[in-house]
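Only one protein chain is missing; all other protein chains are in place.
First chain written, first letter: the chains are A and B, and each begins at residue 1.
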Amino acid sequence: FERRQEGLLVPTIVVPLADNEPDSEIWGKNFPREFNSFQMTKDVGLRTKYGGAVQFSRLDRDSNIRHLFAGYPFSVEYNQARGHFWSLEDVEKTARIDTARGGKASFGTCFTCKTSNLPGLMASIGPDKFFDTPFEKMKESVKYPIGCANCHDPKTMALRLTNPAIRKSLSDSGKDPDRLPRQEMRSLVCAQCHCEYYFQASDHYLTLPWKYGTSPDNMEKYYDEIAFTDWTHKDSKTPMIKMQHPDYEIFVTGIHAYRGLACADCHMPYVSEGGVKYTNHHVQSPLTDIAHTCAVCHRQSEQEIRARVEIIQDTIWEKEVRSSQIIAQAHAEVAQALASGVDEEALKGVRQLIRKAQLRWDYIAAGNSMGFHSPLNAASILSDSIDLAQEARVQLARLKKAD
Amino acid sequence: FERRQEGLLVPTIVVPLADNEPDSEIWGKNFPREFNSFQMTKDVGLRTKYGGAVQFSRLDRDSNIRHLFAGYPFSVEYNQARGHFWSLEDVEKTARIDTARGGKASFGTCFTCKTSNLPGLMASIGPDKFFDTPFEKMKESVKYPIGCANCHDPKTMALRLTNPAIRKSLSDSGKDPDRLPRQEMRSLVCAQCHCEYYFQASDHYLTLPWKYGTSPDNMEKYYDEIAFTDWTHKDSKTPMIKMQHPDYEIFVTGIHAYRGLACADCHMPYVSEGGVKYTNHHVQSPLTDIAHTCAVCHRQSEQEIRARVEIIQDTIWEKEVRSSQIIAQAHAEVAQALASGVDEEALKGVRQLIRKAQLRWDYIAAGNSMGFHSPLNAASILSDSIDLAQEARVQLARLKKAD
Partner (left out) sequence: MQAFLKPLAFAMTGAFCGLAAFLALYFNAPSYSRESSLQCINCHIMRPFFANIDRSPHRAETCSDCHLPHENIFRHYAFKARDGMWDTAMYLTFNESHAIKLHERSRQVIIDNCIRCHRAAMSFTESFGETDRFCGDCHRDIAHPAPMSVTSTPYVQLPPYLPFPDFLLQK
């Protein structure tokens, strides 16, 4: 009657798991609660003010984005992320790598963050081959979306890092990827994929630009040092950098990280079902389950907590759209200058400013949580991007005057 | 029978207090602890990274400020604030209202926030006369710096609002200044003076621009509606607005206000001396006494708390200086344009942008706590001021090209 036995349950491994077992369903035999909650990432019902599992096109939400990515597949299709269940289908179906729909053919590297086959493939065919094989070819040996193998050691269920890119970055900075404190691992397992990356030109290796640090300035220093450019802007011919979801890099500068929280504290909270406690693997926007995520530390009403998050997000959204608007103007004004015969050499400085401005805008726009992970830092970076884009327009206006 | 009445000890007033008694020392006879701690605002020893009681010149800390206030007394002398004890001496000694040292003669209105004689004078000579009498004349009947009479009712020691400007703003917005919740009063007693204000041109009445609200946009809407200008900039001839310490207006947008804190929670915390706990009246930077101010709610180390505040303040300071730099450039570029014969009419739009940009910069620069009271809001307002100042420079550069 006092549900005493509930407190004493220890997880037992019944069905033995092969090394790097890709099929999460087999893992689920041993851990039904984690597996069932994991399957719920299939649910695409809930939408919050700026996030949630509903897939909508980001190109429609802010029309400037199409101009900012002119000449790059992100201007063709770019959606808000959904649950992990859809990771494989979404990468295989996106127009971005479908030459028929204006995309650019890609390589096995895209699969690094989309499938639980990854650890197995890394062991079997090795990174060289995996990263170099064309995407369409690698498709054949990839069967499952993100799964237990991405984050867990089948023997001990301990968290482990299976993504080679983050393992390399960590060891480069003197850390042993297999011997990190548990609370750090509860963030790093997410950082495997929720990070800024680029494909090395030569061998398409997935690499993280973390050499000098994870702030926009430090990433820019690295990209400039290796003279890296993702694409040349169609209209302004500016050498551009594409930022992808630097969620971890932004999060570590926020108050929650400063006070010792990990991604899992809000995105994979403890829940008790029928008295048994386990980690909820339904990874989603925490605003859909405030009672389990925030109320544990913030004893205010759900309405009060949600309202405060939306005040933060509204402020960041307003700056994000204003920044993309100015950058779009800058690209257009350079294009006009080119049409009216301004010489290339003179535009070099203006283009540098546009490259810097868009890198910073994208760092926040591609980042998730609409600034909540680190509100002051997000506002400060967007303020820099507005400053740089306007500086470009001032110098351009002067240029036209001078000639 | 619930022995609750024991707790409702009414303060034993031993030495009777005359109505509006200006001399705090007499109040101190009844409340020695509060009075002794209040006297400690005399202490000018402690300096924190951006604040503290040490008086230093703000014109030296950011050299751009002199250009931003060209043609206005704030470019002559503008210091960091010190303890309440010095309020009277500092206003009487400042060059800003000393015509001999480049200041501009002022009125009794300056004394509204500098002396415990205020309630008495309001009762005796009344606001019309008080606000209209020249400063040098009113000096004779002002003897004490800020004191108990500014915030307390001598009969019940309850908090009360003695400043006519805030009483008027509150009643205009439908609130009764004498019947407000205690926790709100623990902020409003400070808001009496730590707020943006202006002198009404006609009768020098102290007035708060709160009609449409307390954000920079709302204050601007009010100032534009009454076509108010503090001064015309010496170089760019722009009609300027001077913001003064909108501490309350900024604070109410922050997370601490959102969670129900008042100024007194951090600036006048409880301290226990022996068995008795009382309100510490040594109003100062909370970073000089983290144990009593922050650590009650934030059980982290003092070092950790201070470091986080400084991360916030560094971010805001960097943006504040960048914004003042661009605004100074904009003023200079307009001055050059004037010298090279650009017609006045064309400059109207550019000047509007500079006025807007500097109003927002000043809203944060004149505000205290270097953004800590509301970090995201401060960064967002500074970002707008950078945006507007650069937009002014773009339009100006285009102007020169056109003629």
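In this section, a residue touches a chain if its C-beta (ideal position, glycine included) is under 8 Å from a C-beta of that chain, and two chains touch if they have at least 3 such contacts.
Remember, predicted model here, so these are calculated numbers, not experimental data.
Student: Using the touch definition up top, pick the residue from B:Q55, B:S75, B:Q200 or B:T279 that touches the left-out chain.
Tutor: From the options B:Q55, B:S75, B:Q200 or B:T279, the contact with the absent chain belongs to B:T279.
Student: Quick one: say which of A:A295, A:V321 or A:L338 touches the chain that got left out.
Tutor: A:A295
Student: Tell me which residue among B:P16, B:G260 or B:G349 touches the hidden chain in the full complex.
Tutor: Among B:P16, B:G260 or B:G349, only B:G260 touches the chain that is not shown.
Student: For chain A, which residues reach the chain that was dropped from this view?
Tutor: 1-4, 6-7, 265, 269-272, 274-275, 277, 291-292, 295-299
Student: May I ask you to list the residues on chain B that touch the chain which is not drawn?
Tutor: 1-4, 6-11, 157, 182-183, 260, 265, 270, 272, 275-279, 296-297, 299
The criterion applied here is as follows: only the chains that are shown with their structure count from here on.
Student: In the complex of these two chains, what residues of chain B are touching chain A?
Tutor: 255, 258-259, 300, 308, 312, 315, 318-319, 322, 326, 375-377, 379-380, 382-383, 386-387, 390-391, 393-394, 397-398, 400-401
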